[in-house]
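The structure is given below, and queries will be raised subsequently.
Only one protein chain is missing; all other protein chains are in place.
Here the chain labels run A, B, C, D and E in written order, and each chain numbers its own residues starting at 1.
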């Protein structure tokens, strides 16, 4: 375990994340002004989508379908118990939105885990990128149902139909680039895919490092907001990922995933969405406050997973596989 | 032909173009905010300019001069018949501006064709990049002459002299980067040129893909404007490229270009400018409406060439060479 | 010497710098809108920091400590004689700010010199990046002391304590990224450092070229401002770098640096800061006019060093080593 | 120059399309948008720095005839009340036409 | 604080240099420009999204003495009429000096 923690902490992308956080702590004026972070995140989505598609094209994996089914199921169901737990502290819309964010997934956490896998030399089969795309939205649907169930939300915006909502979450820019790149990676013949390699693979860790530098800034800027949210919610934001990771671990073992794929699966379960889910929630559950669900996902759960979660989950897999 | 269409359609950059168009069709919020597209297009111009210059330095080609002369002649003369045809539907300034745009060239179409050449394994000799730079502006001069010829354009701005106009089109930012990079590629000694390769060649297809994703968004957003322009103009925007391509094909055969260079030559003739020509026209022919010439070049001719034109032209070359 | 001038002038990054200057001279509309330059400079800082750290990790050099000590000493002391000279023409705050800028260093000049070293095939040992980081701030401290010494600056802002100032200059965004990346490069194990290579090394010269294109624009735009500053100040901006370079040359010889490291050391002494020092001066010496110190550093000294200085210094080293 | 009402709105970027729809329904045919502005209001700091754009404002400037201002303001007020954002109205003169 | 006329102009980015020249000829010595703003007007949507910048607006803010406003407005009116764009004038107070 300690070994994994150390090698994760010495992974350049993670170090750049910490550098970003440090910059906020020492009140540096360091900033990656808009739209630089957007460019970096578009690049990352395109690159992992394309790589995943190309990998999927080469080795169609028999476990893939099982993994996909379980992934979607978990994404759809995990919000239920989180909602139940969160209702102790939050009203219905906020509990539902937070449950949706934590049921959904974070692409950057996934990517950081995948970079870590390569570093420690574990194999991954590539189809988990599709899992990432598939786990993005079931939680959102569940979250919206929970928000409205029994609720008489009177105002206009939230009368979004499930169809419109599905579209909203599937066609969110980030999801579309990820899914589209996956399909393009699948369709492209291997020779073409190779011409993209210096872009999608060569500079990947560098761009990831730069993006995590920005994420460090963003996450650390949220820390001052955390105080207002109170200890109970911060506790939730620390506990829920671990609980979800446990569920993911169990499922990955049952499906029989390889240890590399298992880590990615567990990280998907443990991570919380701060892009797709919030975008959908702002439209579908406008009564919920983004200052709660985005702040917790970005300011607590993301750092937790990137810094400590990944080595923790890999240690657990090392133990049980 | 069908083969070429398929392999072009499975070319990642083209697929990303379609993904961008799809995003607009499904009302996704996908967007590459300014100035990201500017960065990508500057990169592309720098990279093709530099590569072209380096290629030119290595193999000074005897056909190059003939090709350059014909290219400039075509660019200068093609607006004449297009103007004549367009005058049936448009007033003098608009017909002239549109003729200028279609006589001039599109660097991104050129680059996409060049990427396609590599994919199907055809050779190109590199000097066509200089042709690209040279075909950019004769059409602009012709267009302005057509706009004013017999015209008593009374207002101040359009009294731009031909000298000023030449400067305006040669020193347009995009043209300058292209030409400048070409010269730099020519001057740099091969060992230095090699240190730039991972930048100018390695990540090239990736950046092109990202840029075409944006072009897909941009082109598709123009579709709703097309309705206002009417079927006749859309017909022009579909027919003129094909006519110009035919003329280019004939010239390329007469000069004796290799089949790879021929494709690039044809694509230059078929493509329409949406950067250099509009920039000059806005100054020199302000009476013309950019909503006509930019919309047709971006919304009709660019997609036509990128998706169908390139495989069509390559099939024709395959037949006649 | 003439040889070195030619090969420096045929170095693509330098040619792109001249292209940028040309664009301003011919009134082109070429522009790299914000925040593109910021992205490029962050990349450069990250890349040289990381490379330097990785090099430092591999060959801990015995001369490094001596070089560091002398570098910091020079940075702290050079402002003294410059201040004395500048006081003939400028009031206390402006002379102090200018002396601080010229005592501090320019990372991009350093990087261009380092690119030139690779081109002519001279070795460098990597620890000079740390020297770059270390020379950034002593001059700033000295500059502020000079500005206040005997001065009764009455207004509030300039009552910044030395501690606050040290923080201000050490935690300036650019310095932090450089230092942070250096440490990360030191900490990362070599296998991880290798995964970043295509990013930090592969595309490095390309990004540097693009950035120098922008610097050419920026520097040339300053030329019209130079007239207002007068010939005496322009003379200072040409003479001081050469004087400082001489001092650097002497020190490098005494420390016994290799010829490659010596060039970098000399370039550090000769270059003037237009990022870290101005950022600190605006806070600590608000009475000084950035139109003087930034304009001279960017519009005179930077081009001087990049175009003529580097080959001049390398010739001198060639002679004396 | 003729008198006109100048209306400026700062709101969540995601709400701008809806506000524009409401404005256009009231006959507004011209407006200007500054994207990605930062700010602080009742909903706290909005730096536009989160990767999903959940805290990003846009600034919208438009005009209307003095007699239409009441109706226009009433049409967008519900959105502002529900979603946040501010709206200022100023007297101005319109040049040209 | 003293009364002043506040002038704001939205026009094609390519026309801004000419407008500035006209303003400077009228003695205007200070202005602020917000680049790359989006908008809609008589010439339709201008998203600033075409790669050549043919549909890109800029926003310009400046001030002038009340007695000069007529002359200033007349000097730029021809550009606006020929090339499009809008201009609003507001009464304001100038702080400092």
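Please note the rule applied: a residue touches a chain if its C-beta (ideal position, glycine included) is under 8 Å from a C-beta of that chain, and two chains touch if they have at least 3 such contacts.
All of these numbers come straight from a predicted model, not from anything done at the bench.
In the complete complex, the residue from D:1, D:14 or D:80 that touches the missing chain is D:80.
The omitted chain makes contact with just one of the residues C:78, C:218 or C:249: C:218.
The residue from D:31, D:59 or D:93 that touches the chain not shown here is D:59. Where chain D meets the omitted chain, the residues involved are 10, 34, 37-42, 57, 59, 73, 76-77, 80-81, 86-91. Residues of chain E that touch the chain left out of view are 1, 4, 6, 29-35, 61, 63, 90-96.
By the touch criterion stated above, the residues of chain C touching the omitted chain are 34-35, 37-38, 41, 108, 155, 157, 174, 215, 217-218, 221, 225, 274-276, 278-279, 282-283, 286, 289-291, 294, 298.
Simple rule for what comes next: only the chains that are shown with their structure count from here on.
Annotation of chain B and chain D: jointly contacted by A, E, touch as defined at the top. Taking B-C and A-D together, the chain pair joined by more C-beta contacts is B-C. At the interface between chain D and chain E, two copies of one sequence, fewer than half of the residue numbers in use are shared by both copies.
Most remote from chain E, judged by the distance between CA-atom centroids, is A. In whole angstrom, the spacing between the mean C-alpha positions of chain B and chain E is 34.
Separating the centre of chain C from that of chain D, both taken as means of CA atoms, is a distance of 45 Å.
Counting partner chains per residue, chain C shows two or more touched chains at residues 33-35, 39, 198, 202-203. The set of chain E residues touching two or more other chains comprises 36.
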